[in-house]
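Below you'll find the structure, written out as structure tokens, and then a few comments.
With one protein chain held back, the other chains of the complex are shown just where they sit.
By written order: A and B. Residues from 1 in each chain.
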Amino acid sequence: MTVVFEQSTPALRGKIAIWWVIASEVMIFGGAVGSYIMARAASPGWSAEAAHLSTFMAAINTFVLLTSSMTMAMAFASYQKGDQRGVRRFLLLTILLGLAFLGIKAYEYTSHIMEGAVPWSGSFWSFYYMLTGLHALHVLAGAIVNFILFLAAGRGLSTGYRIEIAGLYWHFVDIVWIFLFPLLYLSY
Amino acid sequence: MTAERVHPNYVAIWVWLVVLMVAGVLATRLPLGKSAVNSLIFAIAAVKAALVALNYMHLRSENWLIYALAIVPVLLVVAMTLVLFPDIVFHH
Partner (left out) sequence: MSNPPRVAPSPSSVAQAAHGELGFWRTYVFTTDHKTIAKQYLSLGLFMAFVGGYLAYVMRWQLAFPDTSIPGFGFVGPETYNALVTNHGTIMVFFVAMPILLGAFGNFLIPLMIGARDMAFPRLNMLSFWILAVSALLILISFFVPAGGASAGWTGYAPLSARAEYTGVNWGINLWLFAHALEFSSFLIGGVNFLTTAITMRAPGMTFSRLPLVIWQLLTASVIFLLSVGPLIAAAVMLLMDRLLGTSFFVPEGGGDPLLWEHLFWFFGHPEVYVILLPGLGAVLEVLAVFSRKPIFGYRWIIYSTLATGVLSFLVWAHHMFISGMDPRLVMPFSIATILISVPLSLIIFSMILTLWKGSIRLATPMLWALGFIAMFILGGLTGIVNGSAALDIQIHGTHFVVAHFHYTLLSVVIFGGFTGLYFWFPKMFGRMMNEPLGKLHFLLTLLFFNLTFFPMHAVGLAGMPRRIANPLQYEFLKAVQPLNVQITISAIGLIIAQLPFLINFAWSIMAGRKAESNPWEAATLEWTAPSPPPHGNWGEAIPTVYRGPYEYSPPGVREDYLPQDRALAAGSAKERR
């Protein structure tokens, strides 16, 4: 006879776990961003380099990522209502928006490289590629996870609680970009 | 698990986020001093981040442990950067 008692759920465990992961990721990006801020404050002339970036493309990308955060939140809301088609629809939108972000980023990188702005062209570019590269890897990882959840949602909603967990990660990646945008593209 | 939770209006939040993003871009065109513009765009970024965190990440309705996990690392990283400022920025 099994003892019955108040047991934490997989959903709660997953949520606590992902917040610990986010805490450590804040330290990773925080270390990288802090280093950038200090290096930039120490070196004149980075604004001139940054002027080569396309604020327009980055604004589009910011819009893309913000929207993907909304669709991700709506995917979880659909799960809470038991709406399987809604879950799949919103997860798919999130994935496509994430891929769009990566596509635009790839286009940006290509145009910089064609102009001769490569990672070793100078400190600003080193930081630019490091920060956006690290971020893009996180977007890619998130898109892959979302795709796995999308496939699983096709079979049913029993593991749908994982959408909240993946969503928390995805929103964190969005928040990182919310700061990278002004740091790299807008600041003087 | 997942009771029917009253959640924020995600679309309304999205509208605010987009508005703030446009405001941030426009802020760089304003005829203000360098530090004023920088302060403005980062304040806007902080508000956007807070909107995402409180609403999309449901921080509004989470317990104190999750709040701590969200806030403590940020404070730690800010503190670390501040401690390093004299060394890295002014001694280069």
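Convention: contacts are C-beta pairs under 8 Å (C-beta built on N, C-alpha and C of every residue); 3 or more make two chains touch, one makes a residue touch a chain.
The structure presented is a predicted model; accordingly, all values stated were derived computationally and were not measured.
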Worksheet item: Of the residues A:T9, A:S47 or A:T110, which one touches the chain left out of the display?
Response: A:T9
Worksheet, complete the sentence: Only one of B:A36, B:L65 or B:V78 touches the unshown chain, namely B:L65
Practice prompt. Could you tell me which of A:I28, A:I104 or A:A152 touches the chain that is not displayed?
Written response: A:I28
Worksheet entry | Residues belonging to subunit B that touch the chain removed from view | 1-2, 65, 72-73, 76-77, 80, 83-84, 86-88, 90-92
Worksheet item: In terms of residues, what is the contact footprint of the unshown chain on subunit A?
Response: 1-9, 12-13, 16-17, 20-21, 23-32, 34-35, 38-39, 42-43, 80, 82, 119-120, 122-123, 126-127, 129-130, 134, 157
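We take it that only the chains that are shown with their structure count from here on.
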Item to complete: Spell out the residues on subunit A that touch subunit B in their complex, using ranges where they run on.
Response: 9, 11-12, 15-16, 19-20, 22-24, 26-27, 30-31, 33-35, 37-39, 41-43, 55, 59, 62-63, 66-67, 69-70, 72-74, 77, 79-81, 161, 164, 167-168, 171-172, 174-175, 178-179, 181-182, 186-188
Worksheet, complete the sentence: As the complex stands, subunit B meets subunit A at residues 1-2, 4-5, 7, 10-11, 13-14, 17-18, 21-22, 24-25, 27-28, 34, 37-38, 41-42, 44-45, 48-49, 52-53, 55-57, 65-66, 69-70, 72-74, 76-78, 80-81, 84-85, 88-90, 92
